[in-house]
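Taking it in order: structure first as structure tokens, then the write-up.
Here's a slice of the assembly, chains where they normally sit.
To keep things simple, chains are lettered A and B as they appear, and every chain counts its residues starting from 1.
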Amino acid sequence: MTKVLIVYYSRTGNTKKMAEEVSEGAGRAGAEVELKEVKDDFSEEILEDMLNSDGIIIGSPTYYGLPSAQIKALLDRSVKHHGKLDGKVGGAFASAGNVGGGNETTILAIIEAFLIHGMVIKGTSAGDHYGPVSIGKPDSRVIKQCRALGKRVAELSEKLR
Amino acid sequence: MTKVLIVYYSRTGNTKKMAEEVSEGAGRAGAEVELKEVKDDFSEEILEDMLNSDGIIIGSPTYYGLPSAQIKALLDRSVKHHGKLDGKVGGAFASAGNVGGGNETTILAIIEAFLIHGMVIKGTSAGDHYGPVSIGKPDSRVIKQCRALGKRVAELSEKLR
């Protein structure tokens, strides 16, 4: 069965809600989904989950136009698997305080890290092209985009594994 | 008197409206403002205006996450002044069809070009940090952001000339 890992950091609950909807979308598409929250001190387990998944989706609030330091710490430590994530599918999403506040650059930062791992990214021609963006609390538009991301990553992971 | 040049490309009128508001903001801050539209075939005059201004602000619709080819053609041709725009102040704004649709990357693309010219960019800690973004028709929030950009560039240009 295709495994999709969804990792997020959330303080206000907005990114967490997005993660749950991404998870819903991936699950409905038939994937086995693992949903993990990153805290200030995260366990080695998440790094192992990355290695054992076909698709990896990371979500973060927008902190100065980039993912939170906790997400960055996870990416930095993922170097222990460098080369081994090659060919896996990646996806990213972000919440933000306002339009033009750095949400796209946050998503692209995660995508760049995934490309450096040799991973595979798929955009979408409809909606939030790089990945779902929520301005404040996720509304129905955002929920739709999140589910679409989960579905997209699950289906591509299925094809590529 | 401090001169601020505002250059834009617009098809639906949204970016044009933003440009007018940026112009309003720069004018109120005391700058002499030149507002120029880029068409498919633009005159050499705009390039000369760039050279003769203290601040240059460029606006574009979001076409595939980047400024329109017409704006890019202007940037490419600005190479004739390479080195001579060093120290001038730059600013950028973008209209887009939807949130997460590439508006930030459009603005950053223009900012990157300005940095390569050795120009000076100022963000803002309030609102649209990299530059104003309009999702569809500019509303009162966007108008405020546009005027703030005009003011910001005019004031910094005044200080630096």
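To be clear about the criterion, a contact is a pair of C-beta atoms (placed from the backbone, for glycine too) under 8 Å apart; a residue touches a chain by one contact, two chains touch by 3 or more.
Just so it is clear, the model here is predicted, and its values are computed rather than measured.
Enquirer: Enter the number of copies in the whole complex; the displayed portion holds 2.
Expert: 4
Note that only the chains that are shown with their structure count from here on.
Enquirer: How far is the middle of chain A from the middle of chain B, if each middle is the mean of its Cα atoms, in Å?
Expert: Centre separation, chain A to chain B: 32 Å.
Enquirer: Give every residue of chain B touching chain A within the complex, in rising order.
Expert: Touch residues, chain B against chain A: 65, 98-105, 107-108, 127-133, 135, 145.
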